[in-house]
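Note that one protein chain is taken out, while the other chains of the complex remain in position.
Chain lettering (A, B, C and D) follows the sequence in which the chains are written, and residue indices restart at 1 in each chain.
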Amino acid sequence: MGAMFFACGIIAIAFVLFISLYLIVSGLPAIWEIGIVDFLFGTKWASTAAEPKFGILPFILTSIYGTCGAILIGVPIGFMTSVYLAKIASPKMASIVRPAVDLLAGIPSVVYGLIGMMVLVPAVREAFNLPDGASLFCAIIVLAIMILPSIISVSETALKAVPHEYEEASLALGATQIETIFKVSAPAASSGIAAAVVLGIGRAIGEAMAIMMVAGNVANMPSLFSSVRFLTTAVASEMAYASGLQRQALYSIALVLFVFIMIINVALNTLLKKKED
Amino acid sequence: MPTIIEAKNLDLWYGQKQALKKINLEIPERQITALIGPSGCGKSTFLRTIDRMNDLVPGVRVEGQMLYAGEDVYSPSVDVTWLRRKIGMVFQKANPFPMSIYDNIAYGPRIHGTRKKSELDEIVEKSLRGAALWDEVKDRLKKSAMGLSGGQQQRLCIARALAVQPDVLLMDESTSALDPGSTMRIEELMRELKKDYTVVIVTHNMQQAARISDRTAFFLLGEMVEVGPTDKIFSTPEDKRTEDYISGRFG
Amino acid sequence: MPTIIEAKNLDLWYGQKQALKKINLEIPERQITALIGPSGCGKSTFLRTIDRMNDLVPGVRVEGQMLYAGEDVYSPSVDVTWLRRKIGMVFQKANPFPMSIYDNIAYGPRIHGTRKKSELDEIVEKSLRGAALWDEVKDRLKKSAMGLSGGQQQRLCIARALAVQPDVLLMDESTSALDPGSTMRIEELMRELKKDYTVVIVTHNMQQAARISDRTAFFLLGEMVEVGPTDKIFSTPEDKRTEDYISGRFG
Amino acid sequence: MDHNEHKETRALSSSRRAYDLILRGLLYFCAAVTCLLLVFVIGYIFVRGLPHITWELLSTSPSYIKDTIGILPNIVNTVYLVVVTLIITLPLGVGAAVYLTEYAQNKKLVAAIEFATETLTGIPSIIFGLVGMLFFCQLLGLQASLLAGSLTLVIVTIPTIIRTTQESLKTVPQSYREAALALGSGKWYMIRTVILPSSIDGIVTGCILAIGRIVGESAALLFTAGMGMSMNNFFGSVDNFVHSSGASLTVALYVYARERAEFDVAFAIAAILMILTLVINLAASLVGRKLKKH
Partner (left out) sequence: ACGSSSSSTAATTATTSTASSVAETLSGTVNTNGSTSMEDVMGSLIEGFKEIQPGITVNYTGSGSGAGITGAQEGTCDIGLASRDLKDTETGVKQITVAKDGIAIIVNPANPLSDLTIDQIAQLFNGEITNWSEIGGNDAPVVAIGREAGSGTRDGFESITGTEDLCVYQNELTSTGEVIANVASNPDAIGYASLSAVEGDATIKALTVGGVAASEETVLDGSYVIQRNFNFIVSDGTELSAAAQAFVDWATSTEASELIAGAGAVPVAE
């Protein structure tokens, strides 16, 4: 029996090793063949052209810009909302908003994509007088909304874990509630809030379907109102039909994405560990 | 001695439950007043009513008056941040902020608008000296306050309270979690402090009350049974219940 | 009385730390042997070595012999499930399973292969009677054991141990968490049990050891200092340290 | 202390008041933005979706000849994915959790497994889709089929099951283990009769969360399970069971919204998914609350 449980336990490691090895084994050859500099820093992706070009800088930059944009919008709003929920909202209000936030967290990403493409894309086209609304901007907004729930709930948990004594001490010194929250509670919860941010980054950089529906999917160098491809959507949009070097290059993109995710994972782990100490 | 704090017919309810019943109590300036009584009798509640820390508890209702320097602390013209600045509080469990020792002390002054480094340095030193902690920490002001021992942390909290220049210091069982050595140091400190401050302490330790307080008030089941000079309360209490409690017959 | 359990030069280490040092101790059949000594001296460790419950602790190392019925419990030919069946154990905190009273008692017999309803019914009744609990619970055998009082739960645990028909019953401070009434009932029960079982108890309560045990062994810092008839240990101990401990001079 | 000074400094200084006001304003503003977003997203989907949820939609297959759309096959496909995935992932996940809490001695190995599960949690679905397509569909020759989709989802959901089970196993009091062992129980018997029953709540929570993940998954399914919209008869033959392809509800939403421009159907599916999410969250919090009571 023990051996069977051991086997089950090993499976999780096996999966991760399997996925990592698979990506490395199938992703490295194309990088090798294309040349690492041409691959990572090439600005043109034309995988099916007569003279194919495999530069993924547009995807990398788009993913970075998109993620940063989403964080820039999502984190302040999410953090402020979590403060509101943890410290200011009446219990009744909180008991309504919190399940709604959970609901937002559970909604499948295609649903966000649907609303994005039906509401946001046309609205952006109108508002900014663009030929087409599908753009990096829309992707950023959708991502910001999608990471909001996890940022809210993780930082709310962190804020709630701040010992009440800190707050009492601050209030007893004549600080106002707001001063107490921002000068004592938030710094005391900072590692938890940082974890929320990193989690948000992980979510945003890994999302594919929702942004596939709003970003336009042309392999342009990123700019706010142009149609762009992310690392994830670059894999998704050509995966079905790619063959040969093109397909290997897709693995290489997935490998790059995987490296990003691993970095984020390690960061998250360290932050959470630090919090425990 | 002039009275600085005075409760007049003070009633307090937590929701349905009445925790203080018609309390009348005068606390004179620059003395140590001890509040004693069995667990749950309302000592902490009374203390936290003085600087309105009870406002934080949902469903609290107060009737009657609590006067500080002649003014009702619950009157609309009183700003609670000002009130709490004038009336410092030290809690049972030492609760330094997770920051450096310096920042802990400077927290209050900064809140109240002192920004200049030189001024802050001065306040920090003065407060730490006032709390008899300066010599022990002067070399590690930038280190985290969490690294101090329990007794040092509690003195840090006293220093932090002193840094905003209060008139009154409320201490709720502030030595009960400490070892005898640390307790002794803090008791010495209190004796020192009463030269400049009015001190109100809550304690379960009868010896402590007898040792350091000038006046003692005995609470029971939300009522203030008896108050008077500490000697008198401990030697010839007027009320039978006070005598029973002091002689250890209940509580 | 013949010896049923015997430790010979028993050493035990938790990692680097030696918890038992060259213990030599004979435990006679159908008597109550009490192990006494200050906290941390190794009483529980000794008890848990008898039925090899220490196997659960990572990094435990045993040297010397622990004989049960003449055979070393650590010899490879000994099956621990058989051993633990023959040597029942009752813990300090009552630990009934979160199941019905009936299933708690039937748990052991079922492990060891008894499946027939009628047989189980009989065992359950007999064990509960043996633990003096039958009358109190016979109407609610199907109810959860968690609904019993602390004292009842502890007797249930004794009944559960009896249900697998052990030879020996080990009880590690099994009454220390109980009120005096429940303690008395369990002490009566032990006196009853020693007609059929060998009982080894660990207790901090000197009076309890004196009241119910036939023999007493005194442990100190991992050593077994002295063993003998209880009367003798409590009246005229041979070792100075035993005397000091019993008269309350340390521990 | 000087009494005049009291009077002067009594009210909040203007800079403090401004700090207070601005931050408080920001707090309320951000909370309001979030709430409006919540109301908008939830409201918009229900308003656009609910009217189009008809019995016909729920109970038929789509037909090109009659030009009608029904999502019954997608509902059935989703159920298939949930059931098959759970049947595989549950024993594996619970087994791994049992190994970690009951058997593992090697601290390093435990840490490695825990790190691995956390890593799996963070891997984006699209990578699961890619690897799943390559490994299950191509190398194992399963084609793009619901079975390949389920196997991919096993990898996706296993960390959830491991984590929730492990958490509740940790709350089982050590004294239950001691009691069982002291009665001569073997380890596996103890786990089966005492440990697992006591942590059933955690296992159920894990299942509910896994179902939520399966129902909401799209990127990992698009390339592994295909987009078939017709009714599959899974139990007709082994062949059908192993290699029918088909779209789950989320994938169908994607197809109808993107490729067919059938927005009413897409919103109807969105509303259904939203209701499912609501039910799943509710169930999880109910079980979670029960768990806390123990």
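Here, a contact is a pair of C-beta atoms (placed from the backbone, for glycine too) under 8 Å apart; a residue touches a chain by one contact, two chains touch by 3 or more.
Please read these numbers as outputs of a predicted model, since none were measured by experiment.
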Check the options D:Val33, D:Ile88, D:Val110 or D:Met231 and report the residue that touches the missing chain. D:Met231
Touch assignment to the omitted chain, from A:Ser26, A:Ser82, A:Ser237 or A:Ser252, lands on A:Ser237
Quick one: which of D:Ala144, D:Ile162, D:Ala179 or D:Ala284 touches the chain that's been left out? D:Ala144
Identify the residues of subunit A touching the omitted chain, counting contacts across the whole complex. 46-50, 122, 125, 131-132, 134, 216-218, 227, 237-238, 240-243
Missing-partner contacts on subunit D, residue numbers: 62-65, 133, 137-138, 141, 143-145, 226-233, 236-240, 243-246, 255, 258-261
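Convention: only the chains that are shown with their structure count from here on.
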How many angstrom between the C-alpha centroids of subunit C and subunit A? 58
The distance between the C-alpha centres of subunit A and subunit D, rounded to whole Å, is 17
In subunit D, what residues contact two or more other chains? 12, 16
Each of the following residues of subunit C touches two or more other chains, namely none
Seen from subunit D, its contact residues with subunit C in the complex are 105, 173, 175-186, 189, 193-194, 197-198
Where on subunit C is subunit D touching in the complex? 51, 53, 56, 58, 80-85, 88-89, 91, 93, 95-99, 107-108, 111-112, 157, 160-161, 164
Contact set on subunit D toward subunit A in their complex: 12, 16, 19-20, 23-24, 26-31, 33-35, 37-38, 41-42, 44-45, 91-96, 98-100, 102-104, 109, 112-113, 115-120, 122-131, 133-135, 155, 158-159, 162, 187-188, 212, 215-219, 222-223, 250-251, 253-254, 257-258, 263, 266-267, 270, 273-274, 277-278, 280-281, 285
